[in-house]
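The complex is shown incomplete by one protein chain, all other protein chains being positioned as in the whole.
So that you can tell them apart, the chains are marked A, B and C in the order they are listed, and the count of residues begins at 1 in each.
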Amino acid sequence: MIMSIKVRYFASLKDRVGCAEQAIHSSGLSTVRSIWHAANPDKKLPDNILAAVNMDYVDLDSPVNDGDEVAFFPPVTGG
Amino acid sequence: MIMSIKVRYFASLKDRVGCAEQAIHSSGLSTVRSIWHAANPDKKLPDNILAAVNMDYVDLDSPVNDGDEVAFFPPVTGG
Amino acid sequence: MLIKICPDMFDPWQEVQSYQQNTLTALTGKIGATSVFVGTMRDFNEGDQVKGMTLEHYPGMTERQLAKIVAQAQSQWQILDALIVHRVGAILPDEAIVLVAVWSSHRGEAFDASRNIMEALKSKAPFWKKELLDSDQERWVSKNTDGYTTC
Partner (left out) sequence: MLIKICPDMFDPWQEVQSYQQNTLTALTGKIGATSVFVGTMRDFNEGDQVKGMTLEHYPGMTERQLAKIVAQAQSQWQILDALIVHRVGAILPDEAIVLVAVWSSHRGEAFDASRNIMEALKSKAPFWKKELLDSDQERWVSKNTDGYTTC
């Protein structure tokens, strides 16, 4: 099955990846980690990265579903 | 030696003693406790009473000197 | 550092704003954290409706003890400045009783110091509250509770 996933990057990770948002259409996507690798085949998953699915924090091994919004970002520094 | 001591009372203790301020002139005054008894010969020293000499907290057995201002009051309830 | 004993109603937020804008000008760019506590008169206490209150204090000793409390906090935490305003006299529900504000470079110190100053004020500053109940009966508040236990 082909899944469509919206991938978003923030802050220094956005600079590193070179874009803020990508749409991924692919089969074989099962976890947040696999989304990273499909979207960034040439880049190692950075240490200390945080991930969210549909705006809730998740582990990198959490499942994703068709239509999800997956976000990757560095440690937050607000406040 | 005759010492002159200004004695002050606050809050519920002022109501109980019946006055806000007394001047005591007497010999044989040595501690805060003795000031109370000289000023209030008919009244037991209340439990939980706080005392100050010249606006600093002191123990009831602290010494007093001629000219001191001695204050007695209940637990504070500000803030 | 400023300690104010205030016989009239005061707006705590305006006090903080005005002190910061007018007095703390030398700290521009140095302040990273401000922790403010405001105590307000409630219309209930110990199961009774309260319609008013009178705050008595020991003039002179109050200012002296508050200055010592701030100095003690300054020796323990890195504080840039502090402001204390405390109401005295007749007061109505919903009016501010006390304001404690602490400015610091870092938030941990601002929080710790403001809470410490507030607790010390509650246990050492010579103020006394007399409540006027709805029944028109008057009663002295007998003691303050410890603000570090919240259960």
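One rule holds in what follows: a contact is a pair of C-beta atoms (placed from the backbone, for glycine too) under 8 Å apart; a residue touches a chain by one contact, two chains touch by 3 or more.
These figures come from a predicted structure and were not determined experimentally.
A.B. asks: Given that one chain is not shown, what are the shown chains it touches?
C.D. replies: Counted over the whole complex, the chain not pictured touches A, C.
A.B. asks: For chain C, which residues reach the chain that was dropped from this view?
C.D. replies: Residues 11-14, 16-17, 20, 28-44, 77, 93-94, 105-112, 115, 118, 146-150 of chain C touch the chain absent from view.
A.B. asks: Under the stated touch rule, tell me which residues of chain A contact the chain that is not displayed.
C.D. replies: These residues of chain A touch the chain that is not shown: 8, 10-12, 15, 52, 55-57, 71, 73-79.
Simple rule for what comes next: only the chains that are shown with their structure count from here on.
A.B. asks: Which chain's C-alpha centroid is most distant from that of chain C?
C.D. replies: Most remote chain from chain C, centroid-wise, comes out as A.
A.B. asks: Suppose each chain is reduced to the average of its Cα coordinates; what separation in Å results between chain B and chain C?
C.D. replies: Centre-to-centre distance between chain B and chain C: 27 Å.
A.B. asks: Hey, how far is the Cα centre of chain A from the one of chain C, in Å?
C.D. replies: 48
A.B. asks: In angstrom, rounded to a whole number, how far apart do the mean CA points of chain A and chain B lie?
C.D. replies: Here the centre of chain B sits 73 Å away from the centre of chain A.
A.B. asks: In chain B, what residues contact two or more other chains?
C.D. replies: There are none in chain B.
A.B. asks: By the touch rule stated above, which residues of chain C touch at least two different other chains?
C.D. replies: None at all.
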